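Excluded from the complex is one protein chain; the other protein chains are retained at their positions.
Showing chain A:
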Amino acid sequence: MATETPTKAGKMVKFIITRQDSPEAAPYTEEFEIPYRSNMNVISALMEIQRNPVKTDGKSTTPVCWESNCLEEVCGACSMVINGKPRQACSSLVDKLEQPVRVAPMSTFPIVRDLVINRERMFNALKRVKAWIPIDGTYDLGPGPRMAETKRQWAYELSKCMTCGVCLEACPNVNDRSSFIGPAAVSQVRLFNAHPTGEMNKAERLETLMEDGGIEGCGNSQNCVRSCPKGIPLTTSIAAINRDTTAQLFKNWLSF
């Protein structure tokens, strides 16, 4: 219970973890009870299980596998489904979670093992839309055009995306039957099209989103913007890119 004040020594925290031994194996759950420490997060609980992989029933098991790096919600590696919502395990404080804490992998992505998922499709999406600014050349190109400060301020918010995959997990249209690229890459197109140098390749990025596996799969459920741990205005990005792709569509038609 979230309201209980966990101050007494010897208090235990209960975890129910969805596990899977290999990419093709069937998932199963295991329960763990971990000694409470103040300011514990889900990662420190998983570390405790790693040190002492014994289930609630007293039987030992294999340590639970997970991924994490920065532990300060900027790298995007520790995304998992905690009490039903996809989020970062590092910023999921046990004091603020309802117990038992249910932890599961983000199953929209291929599961490697336990809580480890393969987010490769997101990185492939960034490559497809060319989410970078091409500045390399054989000679010094000199300084690029300046970016207006007002534009930089909102573009900075978009640059906070850490490709964590939470928006794809929350989206009802990212699945095996749909080719939707997902909210994150659409927002990155807006970011790099906003940059004065990146804008020079604007049409290329938009046209990638106007093919199969582009922006059209968005069904406006708007779960992405409610779930994003970085508070990125994903639905505004999607609508803005909808506007730009519509303009691009007519531009392409009328140019021939």
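Keep this in mind: contacts are C-beta pairs under 8 Å (C-beta built on N, C-alpha and C of every residue); 3 or more make two chains touch, one makes a residue touch a chain; residues count from 1.
Keep in mind that, in the parts below, contacts and distances are computed from a predicted model.
**Student:** Out of "Phosphate ABC transporter ATP-binding protein", "Caspase family protein", "Succinate dehydrogenase" or "Xylose transport system permease protein XylH", flag the one the UniProt entry gives for the chain missing from this complex.
**Tutor:** Answer from the record: the omitted chain is "Succinate dehydrogenase".
**Student:** Kindly state which of the options A:Asp21, A:Glu98 or A:Glu211 is in contact with the chain not pictured.
**Tutor:** Reading the full complex, the residue touching the unseen chain is A:Glu211.
**Student:** So which bits of chain A touch the chain we can't see?
**Tutor:** 84-85, 170, 172-173, 175, 177-179, 209-223, 226-227, 233, 235-236, 238-247, 249
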